[in-house]
Every structure is written in structure tokens, then in C-alpha cells.
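With one protein chain removed, the remaining protein chains of the complex are shown where they sit.
Coming up: chain A.
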Amino acid sequence: MSQSGATVSQDCINAYNDLKLAKKHKYVIFKLSDDNREIVVEEASDNKDWETFREKLVNATHKSKTGAVGKGPRYAVYDFEYSLASGEGSRNKITFIAWSPDDAGIMAKMVYASSKDALKRALTGIATEIQANDQDDIEYDTVLKTVSKGLA
């Protein structure tokens, strides 16, 4: 269980398995439900364009208890594909991204950071994990470098 006590909905695990086993999705974005009690699937998509995915994270919002809407953190799983620089074909790595923009509200950041463990434990077979806090961190090149360990 995570340190905040938040739980993971079964949908998250199903969507993740669709991505991992059935290859139905390219990425899945997860969020906390409005009452912060449960992690749910926000979107699962087979759109291969990294920029669209990135925009989605950058524009994510979170509604605070008082109703104010600000930037929001998210979790995401992306089936990252790259070809090796040595020409030995391509590799797929399932990448977990904990997106928590520095300019999000402190409450939102805290809930997401303290609940991350619950989701990560529920999803088995993640190859790489990225903790991203500003837009540079989720540029395609930055992620590629981390995921491929410099081999792409």
C-alpha cells in the first residue's frame, strides 16, 4: 500500500495489461480520482505521436479541494520504442513516468508522490521509471536517452 493509503482501481491493471500483453495501447495515462482516494485510468490510446502524449501531460490539471483548478501531476505508462544505434534492430521498453510539474499545487504534488508506490507495485514488468518535474524532462530526446541508456 502506498504511504497515502490510496488504492489502484482494477481498470488500471486491465488497461496496463492491454498495453503490455495485447499491445492494444501505446500509452496509458493515470490520474487520482477527484476525492484522491483511488488511482483511475484517464486515457488509454494507441496514438504513436510522442508530442501529443507530451502535450497531454503538460496540460493536465488538478482540481483542489476548494475547487481551484491548477496544473496537475499524472502517472503514465508508455510503450517506448527505439532502434539501437548499432543497427541491431529496435527495442521496446515499457516506461513509467511520474509527472509532477514544479508549478503544480503543493497538495496535488504531495498526493501523487505519496501514492505512486501503489500504482507502481500493481503494474508488473516496467522496464524504466522516469520522475519528471518540468517540461524538459519529458522531451522526446531526454526520455530516449534515459530509456535507451544512451544506446539509441
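Just so we're on the same page, a residue touches a chain if its C-beta (ideal position, glycine included) is under 8 Å from a C-beta of that chain, and two chains touch if they have at least 3 such contacts; residues count from 1.
By definition in this document, contacts and distances are computed from a predicted model.
Enquirer: Among "Lysosomal dipeptide transporter MFSD1", "Actin-related protein 4", "Peroxin-7" or "Proteasome subunit alpha type", go ahead and choose the protein name stored in UniProt for the chain not displayed.
Expert: UniProt lists the chain left out of the view as "Actin-related protein 4".
Enquirer: Per the definition of touch given earlier, which of A:D18, A:E42 or A:D117 contacts the omitted chain?
Expert: A:D117
Enquirer: Can you tell me which of A:V58, A:M107, A:I126 or A:L151 touches the chain that was removed from the display?
Expert: A:M107
Enquirer: Considering the whole complex, not just the chains shown, which residues of chain A touch the missing one?
Expert: Answer for chain A: residues 1-7, 35-37, 65-66, 73, 98, 100-102, 104, 106-117, 120, 131, 133, 137 touch the chain left out.
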